[in-house]
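What follows is a structure written as structure tokens; I'll ask about it next.
Note that this complex is displayed minus one protein chain, with the remaining chains in position.
Should a chain be cited, it is by its letter among A, B and C, assigned in written order, with residues numbered from 1 in that chain.
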Amino acid sequence: MNPVAWGLLAQVVLAVCAVASALATRGHVRNVLAGSACAGVAGAGAVTGMSVLAGGTVAVQVTTALPVPPMVLAPDRLGGLLMLLVGAVGVIASVYAIGYVHGASASRTQWAALALFLLGMQLVPAAGDVVAFLLAWELMAAASTVLVLAEHAHRHTVRHAAVWYAVMTHLSFVLILAGFAALSAAGGSTSFAALAGTGTAGAGATVAFVLLTVGFAAKAGLVPLHVWLPRAHPEAPSHASALMSAAMVSLGAYGILLVGVRLMPDAPTWWAVLLIALGAGSAVYGILHAGVATDLKRLLAYSTSENLGLVVAAIGLAMLLRTHHVPGAASAAIVAALLLLVSHAAFKATLFLGAGAVLRATGERDLDRMGGLVHTMPWTAATFGVGSLGAASLPVTGGFVAEWTLLQALIHGVRPADRVVAVVVPLTLGLIALTAGLALVTFVKAFGIAFLARARSAAVLGAREAPWSMRVPMVLGALGVLALGLLPGPVAAAAASAVGAEGARVAGLGGVELTGVGAVLSPAALVGLGAVVALPALVLVLALARQRPATADVLAWGCGGVRTSPRMQYNATSYAEPVMRIFNDALQPSRDVVVTHLAESTYHAERVRFSQRVDDVVEARLFRPLVAAADALAERARRVQNGSINRYLGFSFTALVAVLLVVAG
Amino acid sequence: MSTPGSAATQLIALAAGALLVTSVLLVWRRDLSAQVRLLTLQGVSLAVLAATIGLSGPGSARAELLLVALLVLLLRAWLLPWVLGRRLRAGVAAGDAAREDGARLNPTASLVLVALLTTVAYLVSRPISEGVAADGVGISGPAAFAVPVGVAMVLIGFLLLVGRSRAMSQLIGFLVLDNGIATVAFLTAAGVPFAVELGVSSDVLLVVLILAVLSRRIHAQVGSTALDSMTELKG
Amino acid sequence: MTAILLLPPLAALLIGAGAASPASALFTRLSGVLTSAVLLAGGLALLAHRGPTPTLGGDLLRADPLSALMLAIVGAVGLTATWAGAAPRPGPDERRPATRAERRYAALVALFLGAMAIAVTTDNLGVLWVAVEATTIATAFLVGHRGGPRSLEAAWKYVVLGSVGIAIALLGTVLLYAASRSAGEATLSWTRLVSGELPLDHGLVRVAVGLAVLGFATKAGLAPMHSWLPDAHSQAPAPVSGLMSGVLLAVAFYAVLRIRSIADVVLGPGLVRGLLLAAGLGSLTVAAALILRQRDHKRMLAYSSIEHMGVLAIGAAVGGPVALAAVLLHLIGHGLAKASLFVVAGRMLAAEGTTTIAEVRGLLARRPDLAVPLVVGMTALLGFPPFALFFSEVAIVLAGWRAGLGWAMALTVALLLAVVAGLVRATAAMVLGPAHDDPPGDGGAATAAARAAGRPAEGHGSDRGPTTPLVLALGVTAVIGFVAFPVGPVLARAAAVLGLA
Partner (left out) sequence: MSVAPLVVALVQVTVAVAFAPLVVGVTRQTRARLEGRVGPGVLQPARDLRKLLAKTPLRAAGTSPVTVVAPVVLLTSSLLLAALVPLVAALPLSLVPGDLFVAVSVLLLGTVAIALLGLDAGSAFGGMGSSRHMTISALVEPTVLVSVYALSIPVGSSALALIVAARRDHPASIASPAGVLAVVALVIVVIAETGRLPIDNPSTHLELTMIHEAMELEQSGRDLAWVDLASWLRLSVLLGLVGNLVLPWGVAGSAGFGPVLLGALALAGKLALLAVLLAAAEVAMAKLRLFRVPELLAGSFVLAFLAVTASYLVA
């Protein structure tokens, strides 16, 4: 039995232990025991993933009661990479949970669900056939639903969020099931190994691709199937949000990779264009909503659908370029997709854990009521800051390298002769650039408003720094973000090998070289250069600082020294106001201004109340009408079943006559 | 054996005609007691049909079929009508309506429908008659021409069930439907095996008894056996 | 072996007679459990049996693997429903002889189970018909057991619609007999009819099969003949609802399967596939439409039964070893889960004094003993792993798509999504939320009063009961999908019986 098999076994066993310890013990003991067991599950997943990446293979067969081929667990390298990703996020999230959970989120159900959630997520990339994939997928879905429900007894919003989540996730399952059914009908088997390289000609393959893409897009939170994200993430406990947003959605992208890269490699152009449109659209839409969001976790949720949009766009780009014979750039694009996925996992986990720490310390999710937390929660502030840098894809973080790789693919993918590429590539470039720019605003806002300036509400003043058990995972996450940014070479190489593309290899100082397009980036060297040029300035700074220390107790500028009250600061809403105004038509906020005039004169206002809400346009214009229509239909159907036995007999009579006419005709 | 125009065939035709006429009259009449009487008549003609087929059949099956005919006579011409009549009188004594009122269909419309259904019956029973007549084992060959009557009775019984708004007349409709099935059974297969026939008859009897009991309770609880008063359970 | 064939019906008869006698209240209370246990034992014994198929009295009783499996299912589901639904053991102070109603109830349940046992173990279609019809008679009074206009109305609709439908099935059976007779060998023996040796007339068999399927489909609650089902299920006492949903529907569907294989042999799959697809999709549509805005949780469960019958019909329409095995697995899973859920629903009715969804709130916080089995059962019904229904539904869809019925499968999963949405919404509304949250609506007051009094609302039995059967049933549903041996071969052989076309 080889390491991979052992790893898979260990995951299952540890998961069982975690569930057992969650059910058996109580109080703090439960948190510690179950938490460490969950961390163990995730760790086993990470190790398994590594050994798969290192070339280990295995095919575990699980038989069922039905006369179908047995379920197979046979992770390939890509699966290994995802397993590693999920496992890594799982470890820090589990450790974090030990210190974080309290009240409802510390119940035995929640811990058991967490363990099963981790197991499901790590088995999805291990699945080697359709049935096993669907099984793990549903395990993941069910467990995550339970996690979202943690606070159901305290907030009514939780219930609606959970119902939305359950239905959307089942929609995704149903689409995937149908898609795989179509695929296995076209390919004549249910095992991925046999399906690999299924021809893309013919209606069957097309139907399969479309169904699967949409299904996985729903799980990846792509517009317009993203509606569950901004609802579920704020309601779920933060470690769960981190797992869902960093790990689970990545599996949606994995599904698209599985279909588009492994199962049906030679995609027609329009498949690729579909993916690019889907991805770029979600990226812009997601980041716009993130930019104007004031609920911190909602902001992070929308940024998730932005980042997954970028990933899917990169995948589509890779497919397009491969179909149009630009192999070098294509491999760069696919590497970019994986780098984006990995770095997103790192910084999104960090950010959600940070948001959780703030929530735990202040009870606030609303940015407009935060501020000045850098003084009370320095560790959280630092890690959240690093995460924000990553999310804004600035040097030197993983996001920066990933976006650089993507742009290299775009710039070197130029084919003036080929009209499709000639049109698609620059448009994609523009959209991605806009996304990157808005991401910058969004995360400057998130960090600056939450942690800098002065407290905007009393609750924030009393904030206390998170305990070590929560700090350590946050720091680990931040380190991960920086490591991905400083030494991207190995990751890029692993990613390239995962998709079997000779796309990238390590170049000096842990830098990355995109062999396909002959571009090199060594962030470490960049940092070195920066240090060299900044050295004189630093020396000067320190010298002056010793010579003449600053006086740090003056009033801030208030047009003549009036000490401004904290309510006069810019808050998240006002910070996003320019963006809101520019993209008014896309966001369609509902504002209302209530002016109460003074009794004496209507020229002087006594009070002005301004309130603004941004509803999700897709939800309001697409899903709510859909639900309403379904309900109306159902109401009409209820009237048909009106209780009159004569009518019921009439049904049977009609059926009888119909059948008679059919059989005798 | 018996050829068309033989006495047996005449008798079969006569019985079949009687069955059809009684069914049509059942649709026509509104007076429940009259319907019960018609039901008796129908039972008798069904028994006659069975007996004829039995007598003109091969010797082996003769005894069994005569026994079946007797059973039919007892059950459909005497017992069931008696149960119905008793329940009906009890209901009327307790203040329940003695006429079928508030039916879904007025007489003319229902009679037109009957005509329609009879044609449908003729259409759809072609494969049955042909299938049976394919090789004239025993009597069934020549007798097969009457099969549509049975099918028509089934449809008419169903029509009564759909169209009538009284518990009692639904019972009657059910019995007509059942008679129709029996007719088809005799005409196509000279009845089913005796054991099965016994089971079938007892089932029918029990169903009728249960419905009678239920209608009594409903009358006791709801104060009427009008089906319109029984639309509590919706959706 | 042949003795085992005879055992279940006889035992049912004797136990029924015993239960009817006022001798021992305890025996009366446990009669249902005993009968089901006997059926289960018999079924398992027959499943374990190898060698020639045991028969008795010519074609009267015969237990091929399919019959054995069905007998076991009937026993298992019956055990769940009767055991979990058994009234709690009376305290020493209130020890009293069983009332007349209780005795009648027990006897009828035993009778019902006995009829079911005959129905699944006979080879003669006539006897099968008689047995299925007998269940109508047995259950008629069980549905009306609680008395009151609503349950009487339900009983009336049930008997009328059921008997009419089953009468159509009789017509079909008769025509089959006629066909065999004019083919030279007058028989109703299923084995003879599917042997393919009789030169059956196609036109006649077409009519016969069409009518028989229609008739038995009525009993199986397939649209558009489903209308009796929600009323009967919602008005009957909870265990009876469980029995009807898990056993009666299953056995009626078993009859459809038998007829289907006759048609397969004589006519090929075309006709029945069309009929079953229409019925299945129709049932799914009806279920989806009426679950989405359902206000009554027992009716909701009833419609979910219609939905699962629709899935079964579609699976049968697909045919082939995989789909048929999946259908049988689905029968097991659905029966057990649904029986447990109906029992839980009964306890909820007893505890809350209402079946209106809008008046049940925060169950998880107030009554975890009810909410947890409810949620687990629902998870099973919705086809989440590890429950058996997950495997069966996935297998049916995969097989169906490969059989070239992609459009039907797409429609199926879409409708299933609607059903899931409705069920999830309703369940979440009942289960989630804070404990003290006075339910809206006029019925709220009474419910609140009943809760305040701390005792169940009267007239709906007890709100507590044994948990073991629920745990067992749901546990079996959860693991059986993974049990490759012995379940796998059993399902395969049973499916082979049907798929011999």
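Keep in mind that, in the parts below, a residue touches a chain if its C-beta (ideal position, glycine included) is under 8 Å from a C-beta of that chain, and two chains touch if they have at least 3 such contacts.
Owing to the predicted nature of the structure, the values given are computational and were not obtained by experimental measurement.
Q: Going by the stated contact criterion, tell me the shown chains that border the hidden chain.
A: Touched by the chain not displayed, across the whole complex: A.
Q: In the full complex, which of A:M1, A:A458, A:V554 or A:A599 touches the chain missing from this view?
A: The single option touching the absent chain is A:V554.
Q: Going by the contact rule already stated, which one of A:G437, A:P625 or A:G665 would touch the omitted chain in the full complex?
A: Final answer for the missing-chain contact: A:G437.
Q: Which of these, A:A54, A:A201, A:A534 or A:L661, touches the one chain of the complex that we don't see?
A: A:A534
Q: Kindly state which of the options A:G103, A:G188 or A:P426 is in contact with the chain not pictured.
A: That would be A:P426, which touches the missing chain.
Q: Out of A:V163, A:V374, A:V460 or A:L587, which touches the unshown chain?
A: A:V374
Q: Suppose we count only contacts with the excluded chain; which residues of chain A make the list?
A: On the side of chain A, residues 371-372, 374-375, 389, 392-395, 400, 403-404, 407-408, 410-412, 414, 416, 422, 426, 429-434, 436-438, 440-441, 444-445, 447-449, 451-454, 507-509, 511, 519-522, 525-526, 529-530, 532-534, 537-538, 541, 544, 548-559, 564, 566, 568-570, 574-579, 581-582 touch the unshown chain.
Operating definition for what follows: only the chains that are shown with their structure count from here on.
Q: Quick one: do these chains touch in a line, a ring, a star, all-to-all (complete), or other?
A: Its topology is that of a complete graph.
Q: If I average the C-alpha coordinates per chain and also across every protein chain shown, which chain's average lies closest to the global one?
A: Here the chain at the core of the arrangement is C.
Q: State, to the nearest whole Å, the distance from the C-alpha centre of chain B to the C-alpha centre of chain C.
A: Taking the average C-alpha coordinate of chain B and of chain C, the gap between them is 31 Å.
Q: Using mean CA coordinates as chain centres, what's the chain A-chain B distance in Å?
A: The computed centroid separation for chain A versus chain B comes out at 69 Å.
Q: Which chain A residues sit where two or more other chains touch them?
A: Answer for chain A, listing residues that touch two or more other chains: 638, 641, 643, 645, 649, 652, 656, 660, 663-664.
Q: Pull out every residue in chain B that's touching 2 or more other chains.
A: As it turns out, chain B has residues touching two or more other chains at 124, 126-128, 158, 161, 170, 230, 232-233, 235.
Q: Which of the residues in chain A come into contact with chain C in the complex?
A: Residues 62-68, 70, 130-131, 134-135, 138-139, 141-142, 149, 152-154, 156, 158-159, 162-163, 166-167, 170-171, 174, 177-178, 180-182, 184-185, 190, 204, 207, 630-631, 633-635, 637-638, 641, 643, 645, 647-649, 651-652, 654-656, 659-660, 662-664.
Q: Within their complex, state which residues of chain C touch chain B.
A: Touch residues, chain C against chain B: 124, 126-127, 129-130, 133-134, 136-137, 140-141, 144, 147-150, 152-157, 159-160, 163-164, 167-168, 170-171, 173-175, 177-179, 181-182, 184, 186, 188, 201-207, 230-231, 234-235, 290, 293-296, 299.
Q: Would you tell me which residues of chain A are touching chain B in their complex?
A: 638, 641-646, 649-650, 652-653, 656-657, 660-661, 663-664
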